[in-house]
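Every protein chain but one is kept in place in this view of the complex.
And then chain A:
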C-alpha cells in the first residue's frame, strides 16, 4: 500500500522523515499499524504468534533518529574537542576507520591539529600519538603516528630541487613495492609527515613529470597512503569522494557517518569548494544529492549549514 511504502521510505536513507512518520503513523489506527507490521519488513513472525520488531532494525532506526542529534552536538562543539573525539572514536572502531585519522591529521591546519592534541589530553588523559601508536598494528601505523605528530611549517616557500629529489625517493619506493610496501618506507613517511603542504604539492607535481603518472594512480600504493596524499594536496576532492561514498546505496554504518562528519567539519572552512568539486565530479550539485538522500530535520540541518551566508 502507498502509505506503508511511504513509511518505509521515511525510515530509509540518512535521518528520518519525521513529518511523514507523524502524519502516517501518528494518524494510524491499530489495523494500519498491524498492516505495517505484517508488510513492512521490519518485523518478523514470532513463534508465539505476534509480529515482533526485528532487533537489528530497531538498532538501525535508533542510528537514523540519532543522526540529527549527533550532527547538532558535533556542530556546536569546539573544533578542537570535535577532532579529538572523532579520532578517539576512529581508534575504537578499528582499522576500517583509520582513514578518518588520516583525514583529520592531514586536512587541518597546523594549529588546528595542535588544538586537537591539546583537547585530547584534557578529554582522554593520553596523547593522541600514544593512543595511535598503541592501538594501531598494521603497516599503516608508522605513517599514522607520524601524521598526527606533525606541526608543519605553513609558509609558501618551496625548494624545488629538494622537492624533485624527494619525488625521486617516492618513485624509488614505489618501484621497490614488492620488497617493501611504500607505506612502511622510512623516506615516504618522513616526506609525507614532515614537509609543508606547498612543498608536497611540488613533490607530487615532479612525481607526475618524472614517472609519467600520478602517485595516486600507482597500483601498489596502500589505500591509506593514497588517502594521505589526497588529503594533503587535494583535500576538496578527497572530501567530495567521502561524501559520495557516504550517500551511496548500501553504504555501511561507518561510511554513512562521513556525511555528517564532512559537512560539520568543513562548513566553516571550504564547503563551497568541496561543493564545486562534487558537482564537477559527480554531475549533480551536492545540495541536490543531500536533498535526495537525507531526510527530515537531519536533512534540513545539513542544507542549512551549507546555505549559510548565501
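Details
Criterion: a residue touches a chain if its C-beta (ideal position, glycine included) is under 8 Å from a C-beta of that chain, and two chains touch if they have at least 3 such contacts; residues count from 1.
Going forward, contacts and distances are computed from a predicted model.
The chain absent from the displayed complex carries the UniProt protein name "Annexin D1", chosen from "2-oxoisovalerate dehydrogenase subunit alpha", "ER membrane protein complex subunit 2", "Annexin D1" or "NADH-ubiquinone oxidoreductase chain 4".
Here one chain is not drawn; of A:59, A:126, A:214 or A:281, the residue touching it is A:126. From the set A:67, A:85 or A:117, the residue in touch with the chain omitted from the display is A:117, counting the whole complex. The residue touching the chain not shown here, chosen from A:24, A:71, A:145 or A:229, is A:145.
Check A:186, A:268 or A:288 against the missing chain and you find that the one touching it is A:186. Touching the chain that is not shown, out of A:134, A:172 or A:304: A:134 (per the contact rule at the top). Within the complete assembly, residues 114, 117-118, 121, 125-130, 133-134, 141-142, 145-146, 149-155, 157, 186, 190-191, 193-196 of chain A touch the chain that is not shown.
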